[in-house]
Structure formats: structure tokens, C-alpha cells
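Below, a portion of the complex is reproduced, with chain positions unchanged.
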């Protein structure tokens, strides 16, 4: 009802101001697309100020500011602070997420987690479902892996971060994990982003291996649009032509993201370089850059 | 039972030949990982010949040949020929898939499809579910879009190719489509590859925007491993630093893929360049390169 | 004198039209930079039409058309045709340049050249001065290599194309070569471009390994600005993240360049792929794309 009234007003406004309605209705969700015509007397920014005042319009997005929830101005001045059990991200807080690539056994993981906890790590990452380049590689333990993670959480007090790869797994993984991880390969898996964003859990979103910062922020906006307010962005290195390192860690992404979003930004220097000896200097550099 | 016997034999063989068993069991599917130890007297290729003869071993993969179903030697000498209604791909056949980015209305699509059909296109591509960078862009009509596609198929006789983005959509989309499309953004969405591969439909697999040829073939192998034998690979351009074109079409991928796989390879020069004036020369070049 | 008069008129014009003079004089060569001010009433294209009429102004460049000599509109409608002895490039002509990476001995090169000539090649390429990644690799024979090339030209009638790497070598190499080659590593060596452009010889300009098309055309403009009218552009592959091939051949560059310049475009599929088996399909593709 209110939606119909808002739409009617938008139609009037667009008719009066020589803007055209590019799209709305099926496939557009709650959005309406307004396009400037050659006859329009108002600039995009003038038009957006006017439209913003129309009752029922929740937000106006522009080419300059195409995201809403994750935009810098929609968060606290110091940036968002996100708490996941003992781990805290953003607004100056520094937490370390550590752990093995995949969960393989309770005893092994428990021993590792105790030692990580002592070194100061507050979140434990480990894959129960693993995205593997080959279908013939180890794909993760699945449910038993989740159970191991839950046990280790109980024993160590660490928060559990684990990857979800399928919309159908989101509910199950959310029962065990404190934070859902969306991996690089799925950064543009929009169905998964929507489902994970609606799960009621914090999400660690890893940047795609050749994603622009704009695409990265849009992926976060998918999560936020679906209801998630606790999103942590993770830079993990880009595709690279130099075989010296596995990926090319983009540390300028940290301050560049912080100019655009209130979300915390963390760095994964292990995947980001593929070289253990480069991890400590890259962690120090990431911290210095604002992560 | 047979599996247990084969595993027992593999254990014996590995014990006798100083190979170790790296992994099997939960998370490994039907696979067993064998690793050369420093004491091993057999090379990888000698070992693979021997293991291949063990009863119950379906295939042996090596670092040189890490895929099975899609490997060149597992297809006909002239390459696989894949028929999707009037469209035929591979083994010298050239079919054109054409259509709009997204399905918007029956009348519009029908008119377009008739004219494409007259120009020689045999397959119609159109998105009912659209992967869009922004959650606020048009996301596709969904089910009504699929119904429109089905009507156009009936009217024109063209095969319908449409994208699937979510494991939960595979069944529905398969009811309407003649061929499922996996988009670039989902080339490494392994859960989706498994589900789409098991749907009993031909699949058009688009290369990820910074995927290596090896990763592309592994993605196809996921489809094949799940049961799909009718896979068409589609090169659609890579991420590029030069804003002159939208993407960098990799035509050398065509002959390079054909040296490694029996699957048909097609090219999408529209996404591959983002410039209509470059489409005809790139189509000609792709054909000359063997697509 | 005429220059001073033209400059005086430009000053008047810019004063009258609220454009400012950004630069001229030392370091600007014969150029004058005009910048629109917020008060300017004329658009860039209107201003450029007016300035073009001022006596003494040889050409007006704009952000839309920043090059002059190599721009499409400054050449014949069918594109420039460049003749280097029996080899002809452009305007539909197809010539093959072939030869070894470097010149090593007269007998070896002569035998090879005869067989290349019989296969239809009309130009012989071979390095007497070689740009090598390591200072400890073979750097080319230098002058004796040039003498070998000259002898082979006499014996076979083929045109000789050879690389020049140092401004101080241009004169010497020009005595022996029919066409100077500027290698990828030196595409942005502007001192060399100026010297080679003034040598009175045709130039084969190879694209830098991560050069945009705009940068490539500017490099050609350096040659033309220095006096060279016989320039052939050569696409030779870009830096790539996929170790499957050595470089990523950009065949869309061929039609994209032909939309911008009248210069002939050729392709080097050997460096472009680093894989002999990919050369024939890439040559066919390049020809189909318009090279």
C-alpha cells in the first residue's frame, strides 16, 4: 500500500522533472530505476535530494554512491566494531583469525587451537566444506568437521569461522559456526551472499581473486541487503603474473576501502603471498596500513 | 565390498613400493591419494601404470594428467560433438547462440528470436536469473522468464540456454532449459557445478574472469564427475588493465584447450570485448582459431 | 617569426575565450597547451575548430583525438600500405616476417633464409643486438651480425628487419637494416623512438608487454613526429597470470587499433604464445581479425 503510494509519487515526480522510469516491478525488488533524460533540468545530485524527500523512499542511490548499508556515512564515525565472541574487529580492534586450511581430526585441531589461543588468536578458522580446484582432492569432512569445530570452541573459548559454499548448507553451518566465511571463489555467488546474509550470523567476506573494490563493496552490500550487519572484509591477494608469490596482496585496498565503507577490513597474508616467510612482514604492513 | 578389496590392494601395493597413502575416506569421495616417498623405486608414471591394473581402480590421475573425463584421450579423435536440439557444437560443427542479456517480455523476445533464427542462430540465450554486481539492479524475472523462454522455444524451434545461479534452482531451470549456463562468476562455485552436472542437461560453462585453463578444465571435470557428458566450454574474456575494451578475449585458449580436452570450445565475443564493432572480427578470428 | 605570430594570436584567442595557456616554450617543443577555464563559453570541440583556423597552427589535438600523424583520418581510407623491399604491409597486403631470435652464423642463417623465402616469407628478422633479461646471456653478435644480415639480403632478396636498442646504434643499424625493430621492452623508450623515427627507415614497433592501446599509439606518434611515415604496429602478447602460455595474445587489439589508426597491424604469435603448436591457429585467427 505504502509502496504503491510511493511509486505513484515517483511517477509524478519523474513526469514533472523529465526523468524516465527505467525499471521497477518483477526482478527489481523494492527498487525503482530513474534515468535522466536530455530534457531534465535537474542534475543527478539535485534530483537525488528531491527524491530522497518523497515519502516511502527508503534511500536514493547514485552513480557516485551506489551502495547504501556499507557506505562510510551509514556507519559510526570510527567505523563499525564487530564482536564475534572474544574476537573483535574494526574501530581500532585487532583480532587474529588463525587455523588450518581444513579440519582433519579433533585431536590435531584441539592441540593446534590451544597453541594458537596462547599466541593470542581469538578466532579459529578451519574448513569443514572446502572449495577445491580438483573434484578429486579432499573436499572437507562436512558435518563431522563442523562437530569437531564446535568441540574445539567449547574447549578453547575461541570463535569458530568456517566456510559455507552452498545455499543449502547455510542453515547447517550456521548452527555450528560463530561466523560464516564466504571464500574468494564465491564472492560473486550472489545467491549464496543473499542466503548467508539472512542467516543471522557475522560474515567474513573474502575478496574475489580479481575483484575490483567496487565489486567487493557490492558483494558486501548483498549481505547487508539480506539483513547482515556484521560483515568483515578480507583482502587475500589478487591474481598475479609473477610466479615468485602465489597472489599479489593489495594493501592499498585497506585505506581505499576505509575511505568508502565503515566495515572492518582484515588481511589474509597466508593466501595473499603463499609464502610463510612473507607473512610476518605483511601482517605488520597491513596493520600499519590500517587493517 | 569391491571398494574395500581395491583399497586393501592399494595398501599392499603402496607398502611394497614405498609409496604412502596421503588420504582417503571421509572427504575424499572414491579417491585415494598416493604419494611417492624418498625410498620409492618407481617413477610416478611407472607407478601409475601398475596401479591402473589393480582391480577396482577406475582411473589413475597424475600431476601430468590430473583430469579424467574431459581429457583429450577420453573423447573421440575428432572431439566430442554435442547436440542441443538444432544446435550442434564441436567436431567441426559451428552453432551460434544469441540472445539478450536478460528476458524482459514475451513479445520482445519472440520478435528478436525470430530474427536471430533467420540469421542462422540455433540456440537462444536469455537470462531469467541474472547475476548482477549490484543488489539493486534488475535481477531477472525468475520463473516467468523461464516460461517466456519455453514459449519462444515452441514458437521458433530454437534451443534455450539459460543461466542457473543457485543449487536450489537447478531442478526448476532444468525443466525449462535445453542447456544450463554456468556463468563466469560461478565457474568456481563447485556446489553448483556438482548439482548442474547431475541434472541430466547439457551445460555451457563460461570461463571465470581470471581463471587459468587448468582451473577451467577442472571446473568442467566437476560437471563430468557429477554425470554430465555434454559440456561446452566458453571463453568470454579475462580481466584487463586497458579500459579500451571491457575484457581481454583469450583466443589462444581455443587451440590450447583443444590440445587438452575433447570438449567443444565456443567464444562469447560480446562479453569478451564489450564493443559491438569488435564482435564480427573476433567471431571470424575465433572460427579461424578452431572454435 | 611565424611561430611568434601564431603564439600572439593564440594568446589573444585564449584571452578572449576564457581559456588559459597551460604551457609552451622550453620543454614543450612546438606545442602550446590550452585549458578550458570555468568561465569558458566554448566547449573543447568548438574551441578546437576555432583554434584550428589560426594561421600557424599546424594541428589541434584534443582529449578525444590526442594523436595526429597516426590517427585514422590522417591516412588513406584503405589504410596505409608500407613497402619494405618485397615485403608489403597494410591495406590488405599480407607479408610474413620470419627468422631466428638472434643471428649466430652466416651459413646457418643463409640456409634458413633460403627455406623461409621458399615458404613465402619476404622479410627476414634476426637480432644482431639482443635485449636479454640477464647480462650474462648472449647479447648478440653486434656489427658482425649486421654484416651477416646484409649478406643474406643480397643472397636471398629478403628485406632485413633487426632490432635497435640504443640511440647511439641507430645510425649504424640503419646502414644495414631495411626496417628497424623497436622491441617490447623499449616501446616506452622515448629517446630511442625519436632517434629511430628520424633515421629515414621503416620501423616495426612492438607493443610493450603491458601497454594499453593508447600508449601503443602514442609510441607510434613519437616515431611519426620525428619524421617516420612507414610504421608497422606489432601485437606480441601481454603479461599473463596463466603459466600455460608465455604471453596472452590480444587479437582484439587488431580491429581496435584499426578503428583508431591507418597504420598496418601485424602479429607475432611466436612470442605471443611461446608455444610452436599454437602459432598456426593464432596466425589464422590474426588474419581473420584483420591483421
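Per-chain residue numbering starts at 1, and chain names A, B and C are given in the order in which the chains are listed.
Keep this in mind: a contact is a pair of C-beta atoms (placed from the backbone, for glycine too) under 8 Å apart; a residue touches a chain by one contact, two chains touch by 3 or more.
Everything numeric here is computed off the predicted structure, so don't read it as measured data.
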item	value
Assembly size in copies, with 3 chains present	4
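Simple rule for what comes next: only the chains that are shown with their structure count from here on.
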item	value
Subunit B against subunit A, contact positions shared by both copies (same if over half, else different)	same
Chain whose Cα centroid lies nearest the overall Cα centroid	B
Rotation angle (°) superposing Cα atoms of subunit B on subunit C, nearest 5	180
Rounded Å distance between subunit B and subunit C, as computed from the means of their C-alpha atoms	40
Separation of mean Cα positions, subunit B and subunit A [Å, integer]	28
Residues of subunit B whose C-beta touches two or more other chains	210, 214
Footprint of subunit C on subunit A - complex, ascending	239-241, 243
List of subunit B residues in touch with subunit A within their complex	23, 26-29, 31, 33, 61, 66-67, 102, 130-142, 144-145, 165-169, 185-186, 188-192, 194, 209-210, 214-215, 218, 221-222, 225, 239
Contact footprint of subunit C on subunit B as seen in their complex	210, 212-214, 238, 241-245, 248-252, 254-256, 259, 272-273, 275, 277-278, 281-282, 284-290
